[in-house]
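A single protein chain has been omitted from the complex, and every remaining protein chain is retained in its original position.
The block that comes next holds chain A.
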Amino acid sequence: MASGREIKTKIKSTQNMRKVTRALEMVSAAKIRRAQDLMKASRPYARSMRKVIAHVAQASTDFSHPFLTQRDNVARVGFIVVSTDRGLCGGLNSNLFRRLLPAIVEWQKQGVQVDVVAVGQKAVAFFRRLKGVNLIGSVTHLGEKPRLEQLVGVIKVMMDAYTSNGLDRVFLAYNDFVNTMTQKPTIDALLPLPLVATEMEAHQAAGESAYAGVKLEASHDWDYIYEPDAQTVLEHVLGRYIESVVYQAALENLASEHAARMVAMKSASDNANKVIGELTLVYNKARQAAITQEISEIVGGAAAV
């Protein structure tokens, strides 16, 4: 019965594994709702901001903000990469990196330097190993309820690099939460802010995700009273807006993480079930075979006597 005992320990360890994966699955299922609520709560802010920027940018054409003007010569680009802190969430992070890598390589082929700001342990680990990419800032351990404060630092690193003419473009890479089954690795242009011409496009883009595009109004016949003046207000609003977009991306990514983990752990539990079933079958067969052999030995012995 040696093999029987071996199989039994294997069954036992698979059962233990199933316990863990089940627990992880349930934890994620519970957290996913909270993450979604957070996501929804931060949307009105971004929406209002977008309206204000579109208006101010159009109303005061006498100056141009660096965040809104396209630069023709691109010498350096920056990526803000939002990833998870922990693993066991299926291909979530690797899908994002796989999507990101060709984009980075493409820039590098054109002789463009690539700077990266990493959010989350996985991105830090990935870009630490990647050659030819500067990791200029990182933040990890955002937790279950990320606060904007935690992200201010990395965003400022990027914005400073952009305004002091180091960077010419900034992109934002994260997993867009479509629904529980689907998370879309996404790369959005963050700076300069893409100005979208028609309301349809802006609505499509801005409706659900953290997309940064600003809709341009066709025309309007009124203007704000600015206190203290338009330039100061626009600067302030733009800064805050970029922050809110990155924050939104972090939330999308958090919801994606839990969704991906839930699905991954569910399939892991299912697989464990299957393995346990098969092993039990093998175990029973082995036991049956042993008993049969024993009986036939006894019978054979008796017949010989």
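Before moving on, here are some points about what is shown:
The rule we apply is simple: a contact is a pair of C-beta atoms (placed from the backbone, for glycine too) under 8 Å apart; a residue touches a chain by one contact, two chains touch by 3 or more; residues count from 1.
Quick note on the criterion: contacts and distances are computed from a predicted model.
Look at the chain that isn't drawn here: its UniProt entry, checked against "Carbohydrate ABC transporter permease", "ATP synthase epsilon chain", "Extracellular solute-binding protein" or "Hydroxymyristoyl-ACP dehydratase", names it "ATP synthase epsilon chain". The residue from A:I11, A:I32, A:V114 or A:V157 that touches the chain not shown here is A:V157. Touch with the chain omitted from the figure is made, among A:A173, A:V237 or A:M265, by A:V237.
Contact with the chain that does not appear here is found for just one residue of A:I32, A:V124, A:L167 or A:L190, A:V124. When the missing chain is restored to the complex, the residue among A:I11, A:L24, A:V52 or A:A286 that touches it is A:V52. In the full complex, chain A touches the omitted chain through residues 38, 41-42, 44-46, 48-49, 52, 56, 117-118, 124, 128-129, 135-140, 147-149, 152-154, 156-157, 160, 222-228, 232-233, 236-237, 240, 243-244, 247.
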